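The other protein chains are all here in position, but one chain of the complex has been omitted.
Letters A, B and C name the chains as they come in the text, with residue numbers starting at 1 for each one.
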Amino acid sequence: MFEKMRVKTKVIDSGKSGLDTQTLEVNVGPQHPSTHGVFRMTIVLDGEVVKSLRPVMGYLHRNHEQIAENITYSASMPYTDRLDYFNSMSNNQAWAMTVEQLAEVEIPDRAEYIRVIMSELTRLVNHVSVIGFLLNDMGAFFTPTLFAFREREKVLDVFEAVSGSRMMCNYLRFGGVNRDLTDDQLGQIKKIVADFPAFLDEFETLLAQNEIVCMRCQNVGVLPAELAINASITGPMLRASGVNYDIRKVDQYSVYDRFEFKIPLGEKGDVYDRYYVRMLEMRESLKILNQALEQIEPGPFMAPKVPACLKNPRNFKPPVGEAYGRVEAPKGELGFYVVSDGSKEPWRYHVRAPSFINLTVLEAMCIGYKLADAIVILGSIDIVLGEVDR
Amino acid sequence: MPQLEFLIKCGVYGLMGLGIIAAVGAVLLPNLFHAGLALAFVLVTIAGIFMSVGAEFLGMVQILLYVGGVMTLIIYTIMLTGRLGAKDVRAQNRQGIFAAIAAGFFVCWIGPLILKTGAWPQRESDSAPPLLSVEDLGMSLMTEYVFPFEVLGVLLFAVLIGAIVIARQDRPS
Amino acid sequence: MDQMFVNIKAALVGLSDKVFPDWVGVLVSIAVSIVAIALLGPLIMMYLTLIERKVVARMQNRIGPNRVGKYGLLQPLADGVKMLIKEDIVPRNADKVLHLLAPILIVAPALLVFAVLPFGRNMTAVDLNVGILFFAAISSIGTIGIFMAAWGSNNKFSVLGGMRSVAQMISYEIPMVMSVVPVLLAVGSLSTNAIVEAQADWHWFVFTPWGFLGCVIFFLCGVAECNRSPFDLAEAESEIIAGFHTEYSGMKFALFYMAEFMSAFTISGMTTTLFLGGWQGPLLPSWLWFFLKTYGLIFIMLWFRATLPRLRVDQLMALAWKFLLPLSLVNIVATCIWHFLSDEAFFTPAAFLVPLALLVFSYWGLMKLNQPYMPEKRVYPLVD
Partner (left out) sequence: MIIPLEHVLLFSLILFAIGMVGVLTRRNAIGILISIELLLNAVNVNLVCFSRVSEDPMAGQMFAFFVIALAAAAAAVGLAIVVAIYRTRNTVQTDEIQLLKW
C-alpha cells in the first residue's frame, strides 16, 4: 500500500565497508506453527533478511518405498493414501495406473470417469485448502482456512460416502474402482460442483484484491521459468512461472482427452501467481467435472476381463517388466516407478513426489527476502510432509 | 491531615531509598542490560519525586521522554552492540577505588555543607494545588523562554539528522 | 442510574467516616478506586477473550466456546484455572530475574492507564490534569517490559519479536501522540474529563474533519501499539512462533495475554474519550455509553483480526513514518485553521470545508509521494 515492496537487498560485504553485521541463525521447525508439518528450515538471517536457508527433511520418514517393496501390489494402495494425505484419490490413481500399465489391464469407461471425477474433486480440496493455509501463513487469522474447510468438508462427505473414509480413501483398485457411484452420490457431487463457483467468487472477493495480500504476495519469491524447468518443478508452481506443462494435456491419460479445458498460466512466477493460478485451476476443474458428470454412463466399474494374474489380488503377480505411471496430481507430477521380477512384491518401487521436488527451489526463492516472506513462499509451494519425507 | 502527610512522606523517602539502591545497581551491575533497567527504575522514582513536589507535567515528561525514549534507545543499543550469548567481559576498569574515594570525598564535603545551611526556604502550604499548571508552563515556554525553546527545537532537529548520519551504514558508492 | 457507581463509592466513604477518623476516609476512597480498577481490568480481559473468540468464530462460520456454562460464559474462568495450574517453565539459560519481572512490568502499565479513563460522569479514578500525557507516558513503559521478556528468554525468536515490537512501538507512538495534539489544541486541557466535557451536545470531535482523521490515525496507531492484527508482527505466530513471549507458560503467559487485552480496551477507551465524545450520549447512563462505544471499537479490532493478513516489517514502518506521521502533522495545522475559522461555534461551513480541503489534498499528495502499492493487474492466459 505504501511502498513498492520489492525488498532492496544489498549484500553487505563486511570486508569492503568495514561493517560487522552479525547474522542470526534460526531454526524454523520442526515444531513451528507454519511449516505445514514437521519440516525444518535452518535460516540465516541478517536482521530480517534471509541470507541462506537450508531445508532439513526426514522427520516424518516412514520408509514408504521399502515397505512397498515388501508387500503385495494391492497392499500398497492404502499406503499411497498416506503419501499426500490431502489427495489420496489422485495418489491411488497414479499407483493404479502404474500397475495397470505393468499388467496391461483395460479399464472400463465408467471407472475412468469415476477416477477423473474423484481426482478433480481432490484437486478442488487441495487447492482450496492450500490457499487457505497460505493466507494463514500471511497472518489472516484462520478465516480463509475455515472458509476453505467448509467447502472441503462437503467434498470429504462425498469421499466418505463412496469409500467409507474421509481422507484415507483407498478407493481405487487395479482395473477399476472399489464400489460403484450411486445416483445419490452423483447428485451430491453435482450439487457441490454447482455450488462451488459461488464459493470461489466469495473467496476471491474476500482477499484476492486485498491490498495487504497483494503487497505481501506480488513480486515475492519469484521463480523464473528457466530455474523452474531446470529444477524439474511441476504442477501449479511451474505453470505460475509461465510454462505450459500439464500432464493431463501432455499424456492425455485416462479420459482427459474427452474434456474441454484450459491451462491457466502465470505471468511472473511469484507467490501471487501461484495463488491465483490455483484459483483458476479450480475453475477449470469445475469445467472438467461438469463435463464428466454429463458424460458418465452406467456400466461396469471394474474391468470385466481381468487377466488371470488379477483374479486373486493377494496372489497378484504381474509379468516381469517395469512401468512408470504418472498423473497430474494437485501438487504436480506424481509418478510411481515400479520394477517387477514376477513375484508378488515389486522388486523396485519409487515415488516421484511433487512436494519433495518442488521444495528443492525453496532456498533460491527465499534468499534476499524477509523472514516473513520465507514463510509465505514456503506456503505457496504447497507441501505435505507425508509426501516429502515418505 | 497529618496522618496522610506522614504516609506521603514515607512514600517519598521510600522512593528516594529505592532510587539510590537502583542507582547503585545502574552503576555497578556487570550486565549492562540489568544496569539499563536499573536506570529506568531510577528515572521512574525521580518522576515520582517530581510528582510529589507538584511538578506533574515534568514527571510525566520524564517518564515519556526518559523511560519511553532514552531508555529504549539505550537498551536497543545494548542489544545492537552486545553479541547474543557472548561472555561477559569485565564491566569496571581499575579506577574503582579512586572513583569511590573521589565520590566519598565529594559527598563528605558537600553533604555537611547542605546540612549546615539551616536557612533553606521552606514553603508552608503543602496541600496547596500545584503551583504551576500545564497552561502556565506552556505560556512561559511561548513567551519568556521562547528563545531557548526555539534553539532547542533547532538543536533537536540537528540531532535527528546527526544521529541518522552517524549511525547509518556506509553505502558503497 | 447514571451516578450509581459514584453513589456506591460515596456511601462506602461515608460509612468509614462514621467509624474512623477522617483521614481514613481519604484512604478508603483511594482504595475503592484501586480495587474497582484492579477488578475491572482482569474482568474486562477475561470477557474480552470470550468476546474475541465468539466474534471471530462467528465470522469464520463457527460457534465458538459453548461448553462451559451457558453460551460458554464460564469459559474464561476455566481458562484462568487452566493457566494457574499449568507448569511454569523457565528456560535453563534464561535470565531468571528478567524473565520473572517482564510480565509484571507489562501488565502494570496496562492497568495503570485505567486510572485516567473516564468511565462515566464523575467516574474517573484519578482526574489528573495531565491525564493524556499520563496515558502516553505510561503506555510507553510497556516497551521496556517487552524488551525484558525478549532478552530474558534467551530465545532467538523472542529477540526477533522484541526487536520488531520495540521498533514498532517507538514508530507508532509518534503519530499516536501527534494525532492527540489536535484534541488538546481544541480543548485546551490535558485532563481526560475536560476533554469529554468539551464534547457535550453532540460536539464529538469525530464529526470534524481533523477529528475524524485524528480518530483514524489514533486508532490505527493504538492497534499497532497493542500488537494486534494486522500489526501483530511482534507475536506473529506463523513467522516467529509467539515473538517475545515464546518462552512463557502458565500464569506468566496469561499476564501477557492480559496486558494485550487490557491495552486493547484502554486504546479503544481512549479513542472514545478523545474523539467519540466519551461518556456523552442521550438517554442511557453515561457509563453505559462509554462501554458501548468502547466495545464498538473493540469489535472493529476483532474484525481486523478476522479479516486482514499481517503487514511485513518494512511495510509497517513505511506506513508509520511516511504516511501517518506527516498526515498527523498536517492535521495539527488543519486544527489550527478550524480553530480560527470556527469562532467558538462547533460547526461553520468555512471552518468545516477549509481543513477538509487541506486534509484531502495532503492525503492525496502523500499517496502520490509514497507511490502507494497498487495491486498489479495481472493477465492469466488460458492455453490448451
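Everything that follows uses one rule, which is that contacts are C-beta pairs under 8 Å (C-beta built on N, C-alpha and C of every residue); 3 or more make two chains touch, one makes a residue touch a chain.
Since this is a predicted model, take the numbers as computed values, not measurements.
With the whole complex as reference, residues 5, 8-9, 12-13, 16, 19-20, 23-24, 26-28, 32, 35-36, 39, 42-43, 46, 49-50, 52-55, 57-58, 61-62, 65-66, 69-70, 73-74, 76-78, 80-81, 89-93, 95-96, 98-100, 102-104, 106-107, 110-111, 114-115, 117, 120-123, 126, 131-132, 136-137, 140-141, 144-145, 148, 152, 155-156, 159-160, 162-164, 166-167, 169 of chain B touch the missing chain.
Rule of thumb we're sticking to: only the chains that are shown with their structure count from here on.
Mean C-alpha positions place chain B and chain C at a centre distance of 28 Å.
One finds 61 Å separating the Cα centroids of chain A and chain B. Touching of two or more other chains is recorded for residues 156, 159 of chain C. Counting partners per residue, chain B has 84 as the residues that reach two or more other chains. Contacts from chain A toward chain C in the complex involve residues 1-5, 7, 24-26, 32-34, 45, 48, 135-143, 146-147, 150, 206-207, 209-216, 218, 244, 249, 262-268, 272-273, 276-277, 280, 284, 370-373, 375.
Within the complex, the chain C residues that touch chain B are 21-23, 26-27, 95, 97-98, 128-130, 133-134, 136-138, 140-141, 143-144, 147-148, 151, 154, 156, 159, 162-163, 166, 170, 173, 188-190. On the side of chain B, the complex with chain C involves touching residues 1, 3-4, 31, 33-34, 37, 40, 44, 56-57, 60-61, 63-64, 67-69, 71-72, 75-76, 79, 84-85, 130, 133-135.
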